[in-house]
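Left out: one protein chain. Kept in place: all the others.
This part shows chain A:
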Amino acid sequence: MSSIGTGYDLSVTTFSPDGRVFQIEYAAKAVDNSGTVVAIKCKDGIVMGVEKLIASKMLLPGSNRRIHSVHRHSGMAVAGLAADGRQIVTRAKSEATNYEKFVSRHLSCKVPLVSVDAAEAGDTEMVYGEAIPVKELAERVASYVHLCTLYWWLRPFGCGVIVGGYDRDGPQLYMIEPSGISYRYFGAAIGKGRQAAKTEIEKLKLSEMTCRQGVIEVAKIIYGVHDEAKDKAFELEMSWVCDESNRQHQKVPENLLEEAKAAAKAALEEMDAD
C-alpha cells in the first residue's frame, strides 16, 4: 500500500491529505529491509531469534549483537538501523534500573530541600523495589519511540523492537514499531521475511510448547524464511527467558543452539527434497 507522498513527506510533523504521516512510514521501510526477527511466547517463557545478515566475511562471529538484555528478566531484539536500536536499548536499560530505584517524595515536606536526590530527603518515600514489569517497560519504550515522531527537529527511529520478558504476570512479548505503537503478542516477526515467518508462527501450537521446543521452531522458521538468492550468509542469534533459565534473559545455551540449527537445516533439506 505504498504511495509517493510528494510534498507531504518532508517532515514528521506533516500529515498528508489522507491522514498519513509519511516519514513514519518511511522509517518502517528501514525496518522492513533488515534481517528477520522472530519471537514467540511459549507456555513457560519467551524465545527470540534474529537472522543476522553478514555484511562482510571479516566480521567476527558473535559480534554485532542484535539481542540485548535490558534487565535480568527481559531482553530486546532489534531490527532496522543498528545505531538507532542501540539508543533504544540504552533508554530501556535506564528505564529498567530507574524503576527499581524509584523514590517518590511525599509532598508535605516543609523545608525547602536543596538536594534533588530524594534518597537524602528523609521524608516518607516509596520505592518500587522490584524489577520493572514487562508491560511498563514496553509502554515506556513505546512512549520514547513515539516522542521522536512529534517534533520536526527529531527523526523517527528507524528500527522496530521486540521486548520479551518474564515477570510475576508470566512471560510476555511486546512489539514496538517506529510509529510508537506497542502491542502484546503471542508471536511476532519483523524484517524481511516477516510475512512468511508470521504464517509459520500461526501454524504452531504455542500454548502447548515449551521453550526448549520453541527454540527449535524459531530456528526452523528463520532458516526457512532466509532468502538464499538475495542474501548469502547469515548468523543465527537466539535468546530466551523461561523457567529453565531461572527467569533470566540469556543467550540460548550453546548445545541447544547447535541442536536447533541442525534441526533447521535438516528441515530445509526435507523441503528441498520435495
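Throughout what follows, a contact is a pair of C-beta atoms (placed from the backbone, for glycine too) under 8 Å apart; a residue touches a chain by one contact, two chains touch by 3 or more; residues count from 1.
We take it that contacts and distances are computed from a predicted model.
Q: The complex has one chain missing from view, so what does its UniProt entry call it, picking from "Radial spoke head protein 6 homolog A", "Calcineurin B homologous protein 3", "Proteasome subunit beta" or "Septin"?
A: The missing chain's protein name, per its UniProt entry, is "Proteasome subunit beta".
Q: Which listed residue (A:Lys29, A:Lys101, A:Arg168 or A:Lys232) would be found touching the missing chain in the intact complex?
A: Of the candidates A:Lys29, A:Lys101, A:Arg168 or A:Lys232, A:Lys101 is in touch with the missing chain.
Q: In the full complex, which of A:Arg20, A:Lys43 or A:Lys93 touches the chain missing from this view?
A: The one listed residue touching the chain not shown is A:Lys93.
Q: From the list A:Thr36, A:Ser69, A:Gln172 or A:Ser245, which touches the chain that is not on show?
A: A:Ser69
Q: Considering the entire assembly, which residues of chain A contact the chain that has been omitted?
A: 65, 68-72, 93-94, 97, 101, 111, 114-115, 117, 119-120, 122, 250-251
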